[in-house]
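For this view, one protein chain was removed and the others were kept in their places.
By letter and in written order, the chains are A, B and C; residue numbering begins at 1 in each of them.
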Amino acid sequence: MKGRVVVEKIKSRLLKSNPLGDPATRDLCVYLPPSHDRGHQQYPSVLCLSGFTGSARSWFNFQAWVPSIDQRMDHLIAKGMPEMILIFPDCFTRYGGSQYLDSPAVGAYRSYLLQEILPYVDGKFRAAPGRSFRGVMGKSSGGYGAITLAMDHPELFSAVACHSGDMYFDYVYLPEFPAAFRQIKRNGGIKAVISKFDDLPKTGKDDHALLDTIAMSACYSPNPRKRPHRFDLPFDESTGELNPAVWKKWKEKDPLEIVKLKGRNLKNFKLVYLDCGIKDEFFLDIGTRLFCAELKRMHVPHEYQEFDGGHFNTQPRYDVSLRLFADSLARPR
Amino acid sequence: MKGRVVVEKIKSRLLKSNPLGDPATRDLCVYLPPSHDRGHQQYPSVLCLSGFTGSARSWFNFQAWVPSIDQRMDHLIAKGMPEMILIFPDCFTRYGGSQYLDSPAVGAYRSYLLQEILPYVDGKFRAAPGRSFRGVMGKSSGGYGAITLAMDHPELFSAVACHSGDMYFDYVYLPEFPAAFRQIKRNGGIKAVISKFDDLPKTGKDDHALLDTIAMSACYSPNPRKRPHRFDLPFDESTGELNPAVWKKWKEKDPLEIVKLKGRNLKNFKLVYLDCGIKDEFFLDIGTRLFCAELKRMHVPHEYQEFDGGHFNTQPRYDVSLRLFADSLARPR
Amino acid sequence: MKGRVVVEKIKSRLLKSNPLGDPATRDLCVYLPPSHDRGHQQYPSVLCLSGFTGSARSWFNFQAWVPSIDQRMDHLIAKGMPEMILIFPDCFTRYGGSQYLDSPAVGAYRSYLLQEILPYVDGKFRAAPGRSFRGVMGKSSGGYGAITLAMDHPELFSAVACHSGDMYFDYVYLPEFPAAFRQIKRNGGIKAVISKFDDLPKTGKDDHALLDTIAMSACYSPNPRKRPHRFDLPFDESTGELNPAVWKKWKEKDPLEIVKLKGRNLKNFKLVYLDCGIKDEFFLDIGTRLFCAELKRMHVPHEYQEFDGGHFNTQPRYDVSLRLFADSLARPR
Partner (left out) sequence: MKGRVVVEKIKSRLLKSNPLGDPATRDLCVYLPPSHDRGHQQYPSVLCLSGFTGSARSWFNFQAWVPSIDQRMDHLIAKGMPEMILIFPDCFTRYGGSQYLDSPAVGAYRSYLLQEILPYVDGKFRAAPGRSFRGVMGKSSGGYGAITLAMDHPELFSAVACHSGDMYFDYVYLPEFPAAFRQIKRNGGIKAVISKFDDLPKTGKDDHALLDTIAMSACYSPNPRKRPHRFDLPFDESTGELNPAVWKKWKEKDPLEIVKLKGRNLKNFKLVYLDCGIKDEFFLDIGTRLFCAELKRMHVPHEYQEFDGGHFNTQPRYDVSLRLFADSLARPR
C-alpha cells in the first residue's frame, strides 16, 4: 500500500527564452497517494518548494538513513494520516535557484508556478482545485517561496509551512557580502565572474557566499540595464562598500518587510506553520521569531516550533508539517 | 537520443534473513544506452559500486551543477563513445555499507553480486556474458569493492576502475579509532551503541568515525560468537587500546596486502585504472600509489591518475574511466 | 648591543574607581634603545597599542619562532635603523579592552593615555616631547586606537601606523551580532551575562562574538542609565532585532565616519601608514581600502600596504612600520 511518484516533463511557455538560458522543459514530480490509481476521488494537494541548489528531484535523493519525502508520506498514511497529493516543481536555475520570484535577470518562476504548474496538476492528477484544498510548503529558500506565495496569493492557498525560511536579510545575507566581494575582486569583477560562472568551484564555504550573493542579487535587485547579467550587486564591486539603494530593494523582498504589508492575508488560513532550528547556521530562527511576533501583533493565528538543530538534515520536520496539512486542508467529497 | 534508467526490484535469496535485518528485496538500477530498445544487440557492461553510505539510487541523486551518471553517459555517447550498459546494485546496509564482501555480521553481499546480480543482468538486459565484456568500477568503498572483486575474480571481469579506493588501512581507518572509541565509551559500550544504532546522530565528524569503525569491523573482523553484533572491534572497548589480533584481520583485507597475493591476476586485464586526489581527506592517494608500486613490481600494466582535489565531488573522474572502459572492453558482434 | 625593557607600575588617578573595577595601578612597559643608558640624548617615541584581549606585556609574550617587539627593535637598530623609545600602555579591561576611548561604561582610557602616560614617559625616559617626535601605532583594536587618536589629536602626534585596524563596522561587527544574541539569550539576558561574565568560557568562536559585542557596546554605545552595565546593545536583547539608534552611535565611532570629519587632520603628518591582509578574517582590508580612498579624495598623503595573509600572526609587519617611524619622526638634537 504505497503511493507512487510520477515524473512529468512540462514544456513551459513562460520559461521559454529565459535570461539564463535554462531549459524551458522541466521535471514535475508528483506524489500520488496509495488510493489514487484505484478510484476517482480528488485530494488536497501541497506544493513543495525545494531550497537553494535543490530541485524537484532532490526531494527523492537517496540519503543514507534518511527517508525520502515519498517514503515519509507512505509511512504517515500507513499510520492513519489522510491522503494528499504532493507537487514538486523544478525551479532550479543556472545560479542555483529562483526564490520562486519573477525576475528579468532569472526568469518568470513565480508565474510558472501559478499559471502553468497549478493548472496542470489540477487537470491531470485529481488535485482538488480551490484554495481550501491547497497548501504550499518549503525549506530554506523554499520556505521563503512558500511564505511569500502565501502572503501574496491568499486566493490560491489556505495552508502554508515555512521550514527554516530565509528571513531578516541583515543577518542572513549581509554577513556573506565581504566574502562574496573578495571572490568577485579576485576573479576580476562581476562580468568576469558571470562569464566563467559554470567553471567556478561551487562547494567551498566562500564559494557559497559568492553563489548566494549572485543568485539573490539576480532575484532581489534585477536591473535590466546592467548587461549582460541584468542585476545590481548590493555592494560596489570594486570597493565592497554597501550600496544602500540596492540593499533597500533587497529588504523590500524580506519576509519581515512583506509581513507588515501583507501579513493580514494569512488571517483566514487554516494553517500557518513556521519552524526553525535554534542552531541554524544562517540565524533564521531570529528572523522567524520576529516574523511570528509580527503575526501575533496582527492577531494572525499561527504555529511556531523551534527545535534543537541547525539548518541541515532537518527532514524529520516534514513529518510535522505534512500531518498538519492533512489535518488543515479541506477534503474534497 | 538518450539512454534510460530502469529500476528493478530484485528479490534476493542470499540476502534473506541477513543478520542486520536489512531488506532482501533490493533496487537494481540499470542504465540502458540509447540503442538498447531499438534492436537485439548485446553490449559490454560495467558493474558500478557506490561508496560507503551510498546505494544504487545515489548515482542518480540530483546535485546542483553536477551531472548524474546517466547524463554523463548520454553526453559521452553523444560525443562518440561506444555504448555500454551500467549496472548499479544496492548493497546498502543498516551500518552504511558492506564493502561488497561476505560477512556473517552483515550479509552475503559479494555472493549476492556474483550469483544473483550478474546472472540477472546478463539474462534480462542484453549485457554480453563473459569476462571480456564485463568491467567493474567504484568510488571510495566502491573502489575497494571494485579492485578486490577484480583481483579475486579475474574469470569474471577484464577491466576495473578504482576511484579513491580504501587502501592502506593504517592511514585510512586507524586515525578514526580514538574518536570512535570515545563515542562508544560515552554511549556505554558497543552493545549499547548497537542497540540504539538507528537513533544515533550520523552527520557529525565524530559520528562518521564511529559509523565507519562499526561498519568496517562488521566487514573486516566478523566474529559470530560476539553477540548480538557478531564482530570484534579493533580496539578494547573499555580502554581503547589497539587489539593487534583483530587489527591483523583487518590488514588481511587491505588491498595493499591482497595485491601481494593476487595482484598478478590483473595481468590479463584490458584495463586496470586507479585514480585519487592529492588532497584526499583520507589520504587514499598514499595507499593508491603504494598499490600501483606493487603492480609495477609485478609488471602488471595499469594506469594511475592523480588529480588536484580531495575525496569528495570527484564525479568528473567517471568521464575518464567510462571512456577507458568503452575503449577496453570487447564489443559483442 | 641590545635595548632593554622596563616595566613600571603606574598608579592612575583617572582609572581610579573605574566602572568595571579594573585595577588603577597599571603596567607600563617601555623599550629603551641600546644607547639610552649611556648618555643624555633624547629620542623620538612611539606609543604602541595592543589589540583586543592584549595588554602591555603581550607585546613581549614568548611565541615560538616569532621575535617579540624588543627583539625586532634590537635587530632593526643593529642593521642601522635610528633608535627610538617604544611605549606600551596597559589598557586591558575586564571586558578585554577599551578601544582606547573614554567611556562611562569602561573607564577613561583615552584620557589615561594622553594625560598620564605621555607626560610620565616624557619626564622619565627622555622621550622627546612634542608632536614631531611622537608616533602612535597599533594592531587590530590597537590600530583603531592609533588611527582615531591621530585624527583626534594631531597636536600630539605626527606619525601613525594602523595595522589591520577595526574599520567598516558593517562588515566587522554586525556579522557577530546574531551569534552574540544567541549567547545572551541562552544565558538569560544581558544582566545575567554581565553578572557571570568572569565565569563565561572565552575561547570558542561564539564566545568571541559575545565578548566582542559586549566590549564594543561598552565602548561605542555607553548609556549610564542602563544598570548595572551602563551600555546599550546594538540589538534588542530579547528578539535580536537590530536597534538602529544604537547602531548609529556605533557607526559614529567607525573610522570610516570619523575620517570624513577629521581626516584632514592627518595632512601634516610625516607618516600615515595603514596595512591589512587580503585574507583578514574580519574583512578589515575592505574597510582599510575605503579609508584610504577617503584620504586620497582629501589629498592626504599616506601609504597603504596589502599583504597575503590574515588577521593573525602579522608581527613581521611591525618591521615595516617601525622602520617608517624611524625615518619619519624628527630626531631631537
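Here is the rule we go by: contacts are C-beta pairs under 8 Å (C-beta built on N, C-alpha and C of every residue); 3 or more make two chains touch, one makes a residue touch a chain.
The structure displayed is predicted, hence computed values, not measured ones.
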| item | value |
| --- | --- |
| Neighbouring displayed chains - absent chain, whole complex | B, C |
| Which residue of B:F269, B:F283, B:Y304 or B:Y318 touches the chain not shown here | B:F283 |
| Of B:D152, B:D170 or B:D319, the one touching the omitted chain in the full complex | B:D170 |
| Per the touch definition above, residue among C:T53, C:S111 or C:S132 touching the missing chain | C:T53 |
| Positions on subunit C where the hidden chain makes contact | 53-58, 61-65, 92, 96, 198, 202-203, 312-313 |
| Residues from subunit B at the interface with the omitted partner, ascending | 170-171, 174-175, 177-179, 181-182, 239-242, 278, 283, 286, 289-290, 293 |
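As a working rule, only the chains that are shown with their structure count from here on.
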| item | value |
| --- | --- |
| Taking each chain's C-alpha mean as its centre, the one farthest from subunit A | C |
| Inter-chain centre distance, subunit A versus subunit B - centres from mean C-alpha coordinates, in Å | 36 |
| Between subunit A and subunit C, centroid-to-centroid distance (C-alpha), Å | 45 |
| Subunit B: positions in contact with at least two other chains | none |
